[in-house]
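The structure's right below; bear with me while I get my questions together.
For this view, one protein chain was removed and the others were kept in their places.
Coming up: chain A.
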Amino acid sequence: MGEPLLVRLIADGPPSLWEWIARNWDTGRVGSIKDLLGDHLVMSLVPIVAGLVLALPLGLASARWRWLYQPAAGVFNVVYALPSLPVFMLLISVTGLSKTTVIIPLTFYAIAVLLPAVVDGLGSVPDHVRQSAVAMGFTPLRRLVQVELPIAVPVVLAGLRVVAVSSISLVSVGALIGQGGLGMLFTRAYQNPFLPPVVVGIVLIVALALVADGLLVLAQRLLTPWVRARRAS
């Protein structure tokens, strides 16, 4: 290979960055920047949403039946710990070289983070608050929806912020099986050393992560004004 990749990339001279972007933004073919951006969004958002949707009932059940929590958390942590490549290889035999093969492990990662967040969030409801809800005549379901879940929201949202950013960044690993979203820009640059795709890939991924995080912070402010008020005091 000779010189390291980065040296070659930089030695490439002043990047014709804008020109490259303009040429590759929307070619109408698979692999345009726009196309990859769309893929990236799908492969990162689906695990975030699916992770939340699955972690909520699992977390509720774990909080209700404590014995369930450790085994459940254990399963997702083990999957989290497995290296991506063997996981992909395992899944390819079922789902092929598709987006689903990337989405499934990322959903597991999301659950690994969100399950403890939901359980801790419910655990953050002070006992006297729960007791007084019972004493006032809330039915269990109403108590969950109107008292316990709202109080758990700040902790769950903190977990969701971690999940959103890591999920957006981890999608690039899918490039290993040709499904990396914007991550494909990196492999492409490796095969054909050229700086602009790398820059565009990094900038777009970071920008996506920042936007997602910003939206979640905004949601936090709207959903939990009582937490904001507490900080301000």
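To be clear about the criterion, a residue touches a chain if its C-beta (ideal position, glycine included) is under 8 Å from a C-beta of that chain, and two chains touch if they have at least 3 such contacts; residues count from 1.
Here, contacts and distances are computed from a predicted model.
Colleague: Which listed name, "Iron uptake system component EfeO", "Cytochrome b", "Carrier domain-containing protein" or "ABC-type quaternary amine transporter", is the one UniProt assigns to the chain that has been left out?
Modeller: Options "Iron uptake system component EfeO", "Cytochrome b", "Carrier domain-containing protein" or "ABC-type quaternary amine transporter" narrow down to "ABC-type quaternary amine transporter" for the missing chain.
Colleague: Just to verify: which one of A:Ile151, A:Val171 or A:Ala189 makes contact with the chain not shown?
Modeller: A:Ile151
Colleague: Based on the whole complex, identify which of A:Ala22, A:Val134 or A:Val206 touches the chain you can't see.
Modeller: Missing-chain contact among the listed residues: A:Val134.
Colleague: Please output the residues of chain A touching the missing chain, sorted low to high.
Modeller: 126, 128-129, 131-139, 142, 147, 150-151, 224, 226, 229-230, 233
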